[in-house]
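Complex shown without one protein chain; remaining protein chains in place.
Per-chain numbering from 1; labels A and B assigned in written order.
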Amino acid sequence: MTHMIDIGAAAGIATQVGDLLGTFAFAISGALMAVRKNFDIVGIAVLACATAVGGGIIRDLVVGVTPTAFVQLRYPAVALLAALLIFLWHPPRRLTHRPLDVADAIGLGVFCVTGTVTAYTHGLGAPSAAALGVVTAVGGGIIRDILAGVRPSILHPEQEIYAVPAMLGAVITALLLHVGHSTVITGTLASLAVVVLRVLALRFHWRAPLARPTSRRPKD
Amino acid sequence: MTHMIDIGAAAGIATQVGDLLGTFAFAISGALMAVRKNFDIVGIAVLACATAVGGGIIRDLVVGVTPTAFVQLRYPAVALLAALLIFLWHPPRRLTHRPLDVADAIGLGVFCVTGTVTAYTHGLGAPSAAALGVVTAVGGGIIRDILAGVRPSILHPEQEIYAVPAMLGAVITALLLHVGHSTVITGTLASLAVVVLRVLALRFHWRAPLARPTSRRPKD
Partner (left out) sequence: MTHMIDIGAAAGIATQVGDLLGTFAFAISGALMAVRKNFDIVGIAVLACATAVGGGIIRDLVVGVTPTAFVQLRYPAVALLAALLIFLWHPPRRLTHRPLDVADAIGLGVFCVTGTVTAYTHGLGAPSAAALGVVTAVGGGIIRDILAGVRPSILHPEQEIYAVPAMLGAVITALLLHVGHSTVITGTLASLAVVVLRVLALRFHWRAPLARPTSRRPKD
């Protein structure tokens, strides 16, 4: 796998560290959603794990490797640790929204970059790698929301932009990989930019345009 | 892959043309569902893509190849084009049902045939290929409906027959492949028959039988 060598050992370790951080963050978001829905301890653990490893499993199945979550047990272990922490200590249910959103933003920011890098190192072209990076980043949250019975953030009409930051992060990462200037520092900066962009979007209610309202259109 | 040679270059191209057409049609149906649900432009694009490539990704994972949607970028490109068209021009929300159903019928008709052909050319036996063809055809619509929070058409108790036309198309295609008489013309005719059958079912409210009503059964 020549790409793997191109990117280098430091980047490989950084990707793993990032994946662990993203796994932890998404697991926190899943556990908080479970608390909000009043799930029991098993439901908290299940939703934390599904959110944390769901996107990565899709990514690994697409690139054709055994899903990392089933090979390297530190990923489910980190997710279970997050679930335990939230089970033991969590904000009152009505105050779970903000920490859930922030944890989700961190997972989103990390996974759109590491997902793109992983896809690229397994031989996908830069555009495909960016697309799979986005799927990796948004997949876990979609699984979390469907299992919990709430509308996925990525589709919610009254929601702040969610997929756009992940797309930007994935495209920037794929471009840097393509021109050979992807480093641990650029990856970290790209992740941070996505997290900040998502949090700012939440803070200032940045939304994507709706399709033109039909009530103002002439009959045609 | 000897099967691939049996089917021939013309059929291979026809399958790709069909897949592009089905991708476009399913993307239109996903985008119209997003409009009906008042999603923003990102939600329209996401739902169009998920509907258009969802069934094919499942098919490719089952036969063990890298999902086409991540290798050949014309598939997501066609889906995004459909999303853009619907974003720019679409009927009023209350009038989206009929065009959505027709677009969905076209995708269903095309994918049950091309999905069966693709599965067969990758070495599955005729019955398995037909089963995977049906999954390819109904998969995208199920993903669309679950993401949008509506009950999947295939399961809706008050719905006209949906899976039956796809099953017929897939079984006919598998039979033709098995006896070596599958051609571009038979495939096109099978697809057309499925589309017509589904549209007629919608028009004349053809429904599958329910299980016996329990109220009329004696207590036992």
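Details
Here is the rule we go by: a contact is a pair of C-beta atoms (placed from the backbone, for glycine too) under 8 Å apart; a residue touches a chain by one contact, two chains touch by 3 or more.
Worth saying up front: this structure is predicted, and the values here are computed from it rather than measured.
For the options A:G22, A:G43, A:G140 or A:P165, the residue in contact with the chain missing from this view is A:G43. Of B:A10, B:A77, B:L95 or B:A208, it is B:A208 that touches the chain left out of the display. In the complete assembly, the contact with the undisplayed chain comes from B:P152, out of B:G12, B:P99 or B:P152.
Checked against the full complex, the one of B:I41, B:V63 or B:L84 touching the unshown chain is B:V63.
Take chain A: the residues that touch the chain left off the picture are 34-35, 37-44, 46-47, 57, 61, 64, 66-67, 70-71, 73, 76, 86-87, 90-93, 146-149. Taking the whole complex into account, chain B touches the unshown chain at residues 61-64, 124, 127-128, 131-132, 142, 146, 151-152, 154-157, 161-164, 207-211, 214-215, 217.
Keep in mind that, in the parts below, only the chains that are shown with their structure count from here on.
The angle of the rotation superposing chain A on chain B, based on CA atoms and rounded to the nearest 5, is 120 degrees.
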